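Before I ask anything, here is the structure I am working with.
Missing here is one protein chain; the remaining ones are kept as they sit in the complex.
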Amino acid sequence: MIVNRLQELLQDDENLQFVGWEKGETPFDRTPKTFTAETLGNLCYDSFCGSNLSKYLLSQKTDKKTVVLLKPCDSYSFNQLCTERRLNRDAYHVIGVGCKGKIDGEKIRKTGIKGILSVREEGETLKIETLYGTTEIPRKDVLLDKCLACKGKEHKCADEVLGESEDTCVGDKYETVAKLEAMTPDERFAFWREELSKCIRCNACRNACPACSCIKCVFDNPNSGVQNKAAADDFEENLFHIIRAYHVAGRCTDCGECSRVCPQGIPLHLLNRKIIRDVNEFYGDYQAGDAIGQRHPLTDFTFEDSEPNAERKGGGK
Amino acid sequence: MQKIGVFVCWCGSNIAATVDVKAVAEALKSEAGVVFSTDYQYMCSENGQAMIRQAIREHGLTGIVVCSCSPRMHEATFRKTAVSAGLNPYMVEIANIREQCSWIHKDMAEGTEKAIVLARAAVAKLHKNAPLTAGTSPVTKRALVIGGGIAGIQTALDVADAGFEVDIVEKAPTIGGRMAQLDKTFPTLDCSACILTPKMVEAAQHEKINIISYAELDSLSGFVGNFTATIRKKARYIDEDKCTGCGVCTEKCPSRKGLDDFNMKLNKRGAVYIPFAQAIPNVAVIDPEQCLKLRTGKCGLCQKVCSAKAVNFEQKDELIERQYGAIVVATGFKPIDASAFNEYAYNDSPDVVTSLEFERIMNAAGPTKGQLVRPSDREHPHEIVFIQCVGSRCTEDAEKGKPYCSKICCMYTAKHAMLVREKYPDVNVHVFYIDARTPGKNFDEFYRRAVEQYGVDYIKGMVGKVSVEGKKLHVQGSDLLNGEQVHINADMVVLATAIEPDPTARALGTMLTASMDTNDFFTEAHPKLRPVESPTAGVFLSGVAQGPKDIPETVAQAGAAAAKVIGLLCKNELTCNACVAHANEAACNGCSQCERVCPYGAISYEEREIRSPEFRGVRRIAVVNEAVCQGCGACTVTCPSAAMDLKGFTNSQIMSEVDAICR
Amino acid sequence: MSMNREWTPNIVAFCCNWCSYAGADLAGSGRMNYPANVKIIRIPCSCRLNPMFILRAFQRGADGVILCGCHPGDCHYSTGNYYARRRMTVLFSLLDYMGIERGRTRVEWVSAAEGAKFAATMNDFVKTVTELGENKKLGDLRCKK
Partner (left out) sequence: MMKKLPLEQLPAFLKGISETKTLVAPVEKGGQVNFDLWTEDSTLRLDVLKTVKSAKGAFFPQVEDIVHFQMQGKNIDIHPAEVLTEDFVLFGVRACDARSFELLDRVFLSDPTDPFYAARRAHGTVVTLACNRPEETCFCTNFGIDGADPAGDLSAWMTEDTLYFQANTEKGAALVAGLADCDDGEITETQNSIREILNKLPLSNLNLTGFEGDHLKERFDDPRWEELSRGCLGCGTCTFVCPTCQCYDVKDFDSGNGIRRFRCWDSCMFSDFTLMAHGTNRPTQKERFRQRFMHKLVYFPSNNDGIYSCVGCGRCLEKCPQSNHIVNVIKTLGVKEDA
């Protein structure tokens, strides 16, 4: 259906380029790609297209008008990048594509299903063919974590919408944040040490993050004073993630890419989500990327803002 | 690698008593880059400075660290010393080992140890210093005065008399402001109009003064010496150049529903009107809310009767763009809305009036032609109660009143009481007051005259309630001195309402990036030493916009502001701050976040050709206007890529200090 | 610092040039005592304080970091401390969330006239950090001697 619509667009302007996903080698491989009229047939959109194309747009040439497929959650990142003048809204024809939650291949593997040759969706069930036989698993059990904190089915930016979406949010997305806040400082410290000590500084979180869009990251800049390539000490593991979370404070749309791409499964989004929760609590509800041109809470103030020293449980209320 | 000299000052015994200065100088010799280190009794003395100069020359020093008193005291001194020996002034760092070390510690070992650490931090910072040069910017020799009351007029006259062009932008159709509404002025009881209108005329006729009335500042860009203002001149529907001010149109206008602002809405006026007889410019204006022609398309009577053909219903707002070197804020005040004070029955009875309304009632050109009559039935009153501090010094209810003293109410109430008693000896006058504040020249004498000579009944205490009882106003108050409740059946009640900044001030403050206090008064650069300057360079304060004051104080401040403006406009160019922000274009994302936190609007963006390892092509880059940047550093922290840095306080300088302190 | 002495915390105090640094000077001219382990770094405005500087101090062995600036409303640059206030609120909360003791970071508004407040603040902060003990959670082992 989507490709048909894109073919239609080509009839009006044969010079269009299309940003979408392409199927790859494994059942889960969906690679962001830029397609032309000739290659458009390879464009694919299905339940495995979890990656956020907004950041991908930054590295693509814009000499041609670009048609981009954005899921509801991706549209927030797109807006935020437009707000920050990194993308020019006018250069894109945004097609909001329907999304009912995306499947996490890593989660399927983690259940112990090995040698996966194909995955078929049959309603709410996934039929999985493996080297060791066939099996099935409920779709909802293996959705990406970010889908469990779905921001809703609305596209915040779209020139047209194709397909239906569903809000796949389950429960309170701040539940884990609240659980951490309720711990003692030593418990929290232990939690984060265990998680962050897994970090291999591959920079996948940073490079996938649509808010970490700096042309020259401070961690790559020899003149910044904090440049480093590997965490040579526990401190540097903490430093990288604190600074990264802080630099995207107010700009992070909670798209969840950081945690999705982390090869070590560090729940990095819990740092960002803590800041989002704080900012909402201290300065009023704010959703980055809700609209183009917003002024984010850390570049704003009121005379009555709360004081930094106020006692808050785990940084909470 | 720098070649650094360290100079440890004894400051007599101020430092040397608790810091072993010789040990400090010795310890610093082993710091990387330090090629010379010594101590001396008084580094700031001529001999001390000569020692520094000699060391710079002899050892080829590239920078110096002076361990002495606070940099707030002698940084400028030692920078000059450095310059005289051929060093850049920004290659000087001060280690504050007096105020922040010797004076607060008693133990010699402790003091010495800390002094060494502070000196090391200064050396570490100095290693990252770079010579800085302050830029210059030209000065546009024209001033903009916002507000055409007595403050604005006086400032404009003084600046213009010094030979500089001045534009007065006044939001009302005429200049004159609040003072034009006053009947008499304290403590001399001379007629307000008689002293103001000559000044208005003088301003209008001054060849250097250009009055832009019925206009407001629409937007402002630029910086000290180089402001560009866009002024919105509102449509008057009358051609100012053609109108002769004959007033025929105002008489013929069939609409009679408009309320007369000049008379505090106490009477009605036509849709086309001239605010008052001595208005400047003496030109009519059409109120589009009331005009039948503009609202319904039918009428146009004024156009028919105007022999000068000055009426123009097609007129539109006009935008005027001009350059200015200095801006004076003289936006004045308004009385607060008394309707919040219904305990005084302001909303219930027309006979409860505010002082400014009373001022118009007493004025010969006012709605009653100067006859003291009750607004409700035009009858002569016999008992008048004045209530002071209505909304002033009100700390318990911020929604309703103001925490500050409005300063002028005690005196004008004494004036009103005295004028009433003088003109109508049959009227009993009672004044409820908390304190009678009369600290001005001849003020207390004036107040005493009201009490002693004119027999005004001053009651120390506040009124609890005013209730309408038939034609009378029942005033219930307390007399604190006699410890009793007072009940007065009054014919009129006059409320000395607090004054507050003009409502346009807040938006103007944002436009000018001039700071304001929580009450929307403009903040002065220093409360004692720079009372007529805003912290924003090139913006000056005149009159009540800065805080409550009476006419003589306003005029004095207006003159002071003018002197500051003249001082600025005399210069051909300005030396800028050298410690300014700077964007490293290879790392700048052009994301606009820095622009949002800059209090001075110093950051703009340019499309630039960039060739860096990460990017080749044209990209949007932040550019700091060094003449505008004041060097606060807000942008540097907002910048996620640390592309924005602050000269003199760079990231690497501060981190080097941190490293040295924590070593 | 010599090793044989009893442990005392190392405190870095960032002070804005216009109010708090002057307040510290006033504390000095008033001969108001506070511990020598407080070392002041002058910055133009509280809004110049980059969270990286705070982390850097902890990395290098600081046990507490305090920021002092003009009272809200009194900023020399009009609005700097309002931004600083939000930044530090969010940062401190994040550090707390990661298990770093809240008492190690603080913001105080100290005017140029508040020498006594400056000294009292420093005395109190040093006391708080002393009770918390050595900063072990955010230090860099390579920076220990």
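Per-chain residue numbering starts at 1, and chain names A, B and C are given in the order in which the chains are listed.
FYI, contacts are C-beta pairs under 8 Å (C-beta built on N, C-alpha and C of every residue); 3 or more make two chains touch, one makes a residue touch a chain.
Values in this document were obtained by computation on a predicted structure and should not be read as measured data.
Looking at the complete complex, one finds that the omitted chain is in touch with A, B, C.
Screening A:F28, A:Y174 or A:Y286 against the full complex identifies A:F28 as the residue touching the chain left out. Listed residues A:A211, A:V261, A:I275 or A:A288: the one in touch with the omitted chain is A:V261. In the complete complex, the hidden chain is touched by one of A:K71, A:R188 or A:R206, namely A:R206. What chain B contributes to its contact with the hidden chain is residues 30, 32, 612-614, 616, 659-660, 662-663.
Listed here are the chain C residues that touch the chain not shown: 60, 140, 142-143, 145. In the full complex, the hidden chain is touched by chain A at residues 24-34, 51, 55-56, 59-60, 105-106, 109, 114-117, 130-132, 194-195, 197-198, 200-204, 206-208, 220, 222, 228-232, 257, 260-261, 263-266.
The rule we apply is simple: only the chains that are shown with their structure count from here on.
Of all chains present, the one whose mean CA position sits nearest the global mean of protein CA atoms is B. Chain A and chain C, compared by their mean Cα positions, are separated by 36 Å.
With touch defined as above, residues shared between interfaces to two or more other chains in chain A number as follows: 218, 225, 298-300, 303.
Among the residues of chain C, those in touch with two or more other chains are 51-52, 56, 73, 79, 83, 87. Chain C meets chain A in the complex at residues 51-52, 55-56, 58-59, 72-73, 79, 82-83, 85-102, 105-108, 137-142. For chain A in complex with chain C, the residues that touch the partner chain are 177, 180-181, 185-192, 218, 225-226, 232-236, 238-239, 242-243, 245-246, 249, 271, 274-275, 278-279, 282-283, 297-303, 305-312, 314-316. The touching residues of chain B, counted against chain C in their complex, run 70-72, 96, 98-101, 103-107, 110-111, 113-114, 117-118, 121, 513-515, 517-518, 523, 535-536, 579, 597, 599, 630-634, 636-638, 642, 646, 649, 651, 654-655, 657-659, 661-663.
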